[in-house]
Structures are given as structure tokens and as C-alpha cells.
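Heads up, one of the protein chains got dropped from this complex, but the rest are sitting where they should.
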Amino acid sequence: MALPFWDLLGLWVAAFFSFSVLSFLWKDNLYYKFGQQFVVGVVVAHNILTSMQAVYNNGVVPIMTKGQITLIVPILVGILAYTRLSRDISWASKYPVAIMIGVGTGSMVVGTLRGQIIGQVSMAITDVFKSSAPMDMLNGLIIFVGTVASLTFFVFTREHRGALGGSAKLGRIFLMISLGANWAAETVWYLTQMTGRVMFLYNEWLLKGILGG
Amino acid sequence: MSEFVRRELPLVLIFICGIAVLVPFFFPHPFLNAVKAELGNWAVIIRNVTIFLGLIYMSFSQWRSLQRDKSMGGYIYFVAPYLALVLFVGTALAFPGYINSAQYQWLYQNVYRAQVSMYVSLPLFYCYSAAYRAFTVRSIEAFALMLGGMLYTLRQIPLFTYLFPVLLPIGEWIMLVPNVGGGRGATIAVGLAAIVVGLRTLAGREVTTIEVR
Amino acid sequence: MSGDNTIWDKMGSIDYRYVYAITIVLILIPVIRPLGIPMKTTKITVDYFNAIDNLPAGSIVAVSMGGGMGTLDELESAFLATWRVLFQRDLKVVFYSTTADGPIILDYHFKEKVKPENYGKEYGVDYVRLGYNPLGEPGEASFALSIRSVYSTDYQGTPLDDIPLMQNIDSHEDIDLLIYIYTACTSVEIVVRQWIVPYNQPSVGITLGCCGPMASPYYPGQLLSFLSGSGPGAELEIVGNVPGPGALINDAKNLGIIGLLIFLVLGNASYWGKRLTGG
Partner (left out) sequence: MIRTGTYWDFILLVLMIAAVYYYMDKALKGKELPRIRTIPAVEAIYEGVGRSIELDKPVHFAMGASGGQLHTSLVSMTLAALMILRHTVKLCARLGSRLIIHIPGQTEAIPLVEGIARDAYLEEGKPEMLRRDDMRYHGYASTSFTQAVAGTYAREGVGLNVMVGIWYTDCVMPLEASKIYGGLNVGGTARWIMAYAFAMMTDYLLLGEELYAAGAAVSDNPVMVSGIASEEIGKYFVLLLLIVGLVLMAVGVNMGSIFAM
């Protein structure tokens, strides 16, 4: 059953760009260069289109319809970023950067205190006793020991000797297992993605697109 | 322009914005929450207003690459991003619906999705060649890296959990116990370091925010 | 011996591209002729299914859709199985998108793969779709407090107050289960910080396979469960009896891993061969 023209063309365009990326595995080539540079243009275009939409929805519309004139300030401050292109007044480009770093730092401190430190400490302790089953308690203790040991690995102001050295070495082993697990989780994800692409090229492009199956 | 406006005022701005986002977390108050929300909105607007800087800086290097290489390949390399830019922006503006129009979505799906899906698959091969170098049992740490990696990989492959069912609980254990132990210690260490950088930034002592002229 | 190109040296310096080519061929074989190897299901996937299945009739489920086009191969089986499990039951579902690709994926799925009307579901009564809003952490916090503070209309521009389903829904108090979908591994902290810690909101997650290790510390203490990648997606197809693409993708993974095993054997043989022969 022949595909509609635009669906068929779409399959060929998708296959073209898929193979252009894959060709880099062999070596850098003109086909890869075109695909790679073309997608840079696609991304820059999409970024510009979505950014202009965001400025309009989050800035211009509230100013025009709800009279939120304070929103003129970020639009003007954002324009200051372009002063970086001039040699003389490039210092003015620090103002948009300053507002963003201030907002980012505030939300970072708040998010990190609970999410990355107090929350982790609380779980490390409560995990040990969350269930009375012996195996669960043992696992909780292993997690606790791993947390303490891997934290001591990151002590910089004292040489890793004696108890600290032993703990840091144990911590390093826990860290390596964790790195291995993360490598495994990512690799199998990439394998799934590659499988999905092979399925698309075989089932959609080859069978449907070319053989009309 | 005075030294205060060039150097000091941006640092004051960082402090004010940082505190304005930090304080409502501990001392919630309608006004403080509103200021925090407004600053968050400002940051989004500023970010989107600066979007054209990317196109400008891309064009610097594109123009230079053409000067260096005036072969056919050089021209293709130079033209490709601008071709995509005109095609995508033109389509968004030509058809009703902006970036939600059927025409734009056709381009986005068949060019960008094909590219990004294949690009996300490519690391599979690079993870294989990295494992080829790194997964050699030459030390206890290297063995721990490989152990964590292989046990959790095989746990995610149906063929191996079918042939060796014990891989399922072992793989789960690797993910839920030693991985969590190691990862938790590293996360806490990173969190503390991030907070110190944040506090130093709010205090106006972070070199990268002071020196920029 | 050292310095000559021994068998051990050759094993340790293979041109990567040979194994890349072998891997692509091995992936293609099951795509052409599926192996049909059965999959085992795990407790974490059963917990995910039960979190939906145990909901009383008429419960409200919110779906925070943070999927991306680039990772659809990995997550499509989990998405489709979840939509089918939801629509097979008497549940009210509010979809809201936190990525630009979210609405595009939902359009594509509801028009071609899982048609709500085939399950007797009526838009505006049984399910609602709010559009794309780059919420991030502050936005999720506002959404939990008041949906209307973040969305005033649905994805077609209809005011929320004109939608029957949304009459009595405006905050976390009205939501019985949150399905939180994300692809940046650290985003699991957002659902913990903005939904679970402050409101004890029952929540499950869908994320990439690589984010499993980072989500596991929160299960089952805070997250009721989570699906990480296409494997659990295929498991949910089995547990929920909703067949989909997951089985085929997971079948095809079986041979693709062999390329890695080849590399491992050769790499270790090379290292120990040189070491044991004094190379």
C-alpha cells in the first residue's frame, strides 16, 4: 500500500539524517558535515522561534493586557547582554548575568541543602531501620557504610592515611561500583535507542518506504 | 562610567537577587514569595532576549571557516546552517500555527527527531570502546567498576535473566545498595562544595563574577 | 618479546569499527526475526501497576509529561502501556506538559496509537490536556498549590472553568496519584521536594533507564514506584496485559549486548596475556 507523498518524503528525509550521523562512526566526511551543520541551523532557528514566543507570552502580553510594566525591566536588561559585542561598554553585559547568577545561587542553595544533603543524610539513617527484615537491615547498613566511606574519599585537607585512608579506599570501591552501575544503565539505554533506530530504518524506511510493504 | 557601576553594583545585584530567592524558603511570606516568583520570571525573559547572541557568535566562526576553506565542502559547511535557519523560520512564519503548524511539525519530526534519536544512540558504540579499555581487571577498583557495570547490564538483558535468573536479584541489589551508598556520599560532597561556591558568590568574592570587565 | 606485535597486542588494539559493525548487524537480526525470549517482571513494575490499579473508581490522576522526541525509543513502551492502563479504568486524568515535545508526543499517541475514544473516554469529562509550560521546579511548586496559577486554559485555549472535569480540581488535594515523567536524572528531586515532602502526594515516576540508579534511593520510601527505560515498559505491558512495542525492543537488545562482551573478553585477554607472558 503506497504511502502518501509527504509521509514517504518524510521517511527519506529522516533516513538521510539518520545515516549522516551514523557515518561519523566510520570517519568524518562531507555527508556528516552537512548533516551536523544543518542541525545546528535547525536548533538555532527553533531556539529563536521558541524564545521569541516566550518573550511575547511571558513579557509583552502581561505588559499589554495586565499592565505589568515591571516586566519592561528584564527585557531592557536582557538587551544589555549585546553590549558584550562592543569594546567600550562591554561591562554593561554584567547586569543580566548578575541577575541570573543571583536567582540561580539562591535557588541552588535552597535546593541543595534539602535535596542533596539533609535529605540524603536522613535517608541514609532511616534506610537502616525502615524494615525489620534482617536482609533489609543489612542492606541499609551497607548503604550507610558506603555513604560514610565515599564521603571520606572527598576529604582534601588531610592525607589519606590510617583510619581515614582505609575508609577512603573502601569509599573508592563503592564509588567504582556506582560508576559501573551508571555506565550499565546508560549503555543499555543507548542500546535501546539504537535498537529503536534500527527498527525504524528497517520497518518504516526499508519495508514501507522502499518495498511498499 | 564609575568603578562602582562597572564592578560593585553587579555584585550588589547578585546579593540582592540571591537573598530574595533564599529567604522565602525559610520565612515564607506572600510578598517575599511574589518577589521570588517575579525574579524567576525575569530570569526566563532575560534568557530568551539574549537568544540572538548565539546566531551572532555562530556567524563569526562560520565566516572564518569559509575563509580557511573555499572548496565545495567549505561552501557546504558554511551554507548548511543558514539553509536550515531560513527553512525553519520561514516555515514557522509562513503557515498559521507558528511552530505548531503541520508543516513545521513535519520538518521538526523528520529532520530534528531523526537526528537527535540517532545521536542519542551513538554513545552505545563509544561506551563499548571505553569498556574495551577500562573494564580490565587490573586493580580492585577496576574490578569493582567492571563488576558493578556487568552485573547491572546483564540484569537488563532478557536473554541473560532468562538463562541465569539469579542475575535479576543481583542486578537489583547492585542498583539499590552499593550504587546508592557510593552515589549518596558523592552527592553530599558535591552539595557542600556547591553551597560554598554559592555563599562566596553572594559575598561578592567569586573570582569569575568579579573580574569580568 | 616486548615491542613485537604479539597476539596479545593485536587483541588489545582492534580497530573499534569492526565491533561497531558487528553490533549493528547483531541488533538487526532480532528486528528481522524476533527471538521471542520471555521477560521476567520485577516487584518495582508490579508496584507501579498496583499504584494505578488500586485507585478507587473516579480517582483523579495527574500526569506531568516531561518526555522528549529524542528519547521516545526508550520511553514509548512505558508511555503507551501507562495510557492504556489508565484508560481501561474509571479514572479521570489531567495531562500537563513540562517540555515542548510533550504535547507533540501526546498528539501523536492519542491520534494514532491509543485513541481515548476507543476506551469510551470523552475529552473534558474523563481526561483533559493542559498545554506546554516550562514549569521547572518553581512551576511544579505553583502547580501543586494551584493549577490555575500556572494554567488558565487547556491546550486548545478553553478556560479551565468551562471544562466539566476541572470544576473541582485545582491543587494537590484534589489529585489522588501523580505520574511524574522526566528525562534529566536529577529532576527526581523536584517531585520529591515539591510534591512528596510537603504534601505526601502519592507519586510514581517514568524515566530513562540511565536514571534508574539515581531514582532508586527514593523507592519505595518516597516514590511508590518508577519505571526506568524500555525494560520496565515491556514488563508493564505484561503485568497490565496491554501489549505494545516494548517486547520487540527488548527482544532485539539480547544480541546487541554481544558486541560488548566481545570487547570485554579481548580487552582482558590482551591485558592478562601480556602480563603473564611478561609482555
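For reference, chains read A, B and C in written order, and residue numbers begin at 1 within each chain.
Heads up, the rule we're going with is that contacts are C-beta pairs under 8 Å (C-beta built on N, C-alpha and C of every residue); 3 or more make two chains touch, one makes a residue touch a chain.
From a predicted model like this one, the values you see are computed outputs, not experimental measurements.
Seen in the complete assembly, the chain not on display touches A, B, C.
The chain not shown here is touched by just one of B:I16, B:A37 or B:I195, and that residue is B:I195.
For the chain left out of this panel, the touching residue among A:A14, A:L71, A:M108 or A:M199 is A:M108.
The missing chain lies against chain C, touching residues 16, 70, 136-137, 184-186, 197-198, 210-211, 213-214. On the side of chain A, the interface with the absent chain consists of residues 21, 24, 27-28, 32-33, 35-37, 39-44, 46-47, 78, 81, 84, 90, 93-94, 96-97, 100-101, 103-105, 107-114, 117-118, 121-122, 124-126, 128-129, 144, 147-148, 151-152, 154-160, 175, 178-180, 182-183, 186, using the contact rule stated above. Chain B meets the missing chain through residues 25-28, 40, 43-44, 46-47, 50-55, 57-58, 60-61, 63-65, 112, 115-116, 119-120, 122-123, 126-127, 129-131, 133-134, 145, 183, 186-190, 192-201, 203, 205-209, 211-213.
Basically, only the chains that are shown with their structure count from here on.
If you sketch which chains touch which, every chain touches every other chain without exception. Contact tally for A-C versus A-B: the pair with more C-beta pairs in contact is A-B. Seen from the Cα centre of chain B, the chain whose own Cα centre is farthest off is C. The geometric centre of chain B is 19 Å away from that of chain C, both derived from CA atoms. Between chain A and chain C, the centres computed from C-alpha atoms are 16 Å apart. In whole angstrom, the spacing between the mean C-alpha positions of chain A and chain B is 4. Across the assembly, chain B contributes residues 36, 40, 44, 108-109, 112-113, 117, 119-121, 124-125, 127-128, 131, 146, 150, 153, 156-157, 175-176, 179-180, 183-184 that each touch 2 or more other chains. Counting partner chains per residue, chain A shows two or more touched chains at residues 25, 50, 54, 107, 115-116, 120, 123, 178, 181-182, 185-188, 191, 193-194, 196-197, 200. Of all residues in chain A, those touching chain B in their complex are 6, 9-11, 13-15, 17-18, 20-22, 24-25, 30, 33-35, 37-55, 58-59, 70-71, 73-75, 77-79, 81-82, 84-85, 89-91, 94-110, 112-113, 115-117, 120-121, 123-124, 139, 142-154, 171-188, 190-191, 193-194, 196-197, 200. Contacts from chain B toward chain C in the complex involve residues 36-37, 40, 44, 105, 108-109, 112-113, 116-117, 119-121, 124-125, 127-129, 131-133, 135-138, 146, 150, 153-154, 156-162, 165, 168, 172, 175-176, 179-180, 183-184. Listing the residues of chain A that touch chain C in their complex gives 25-26, 50, 54, 107, 111, 114-116, 119-120, 123, 126-127, 130, 178, 181-182, 185-189, 191-200, 202-203.
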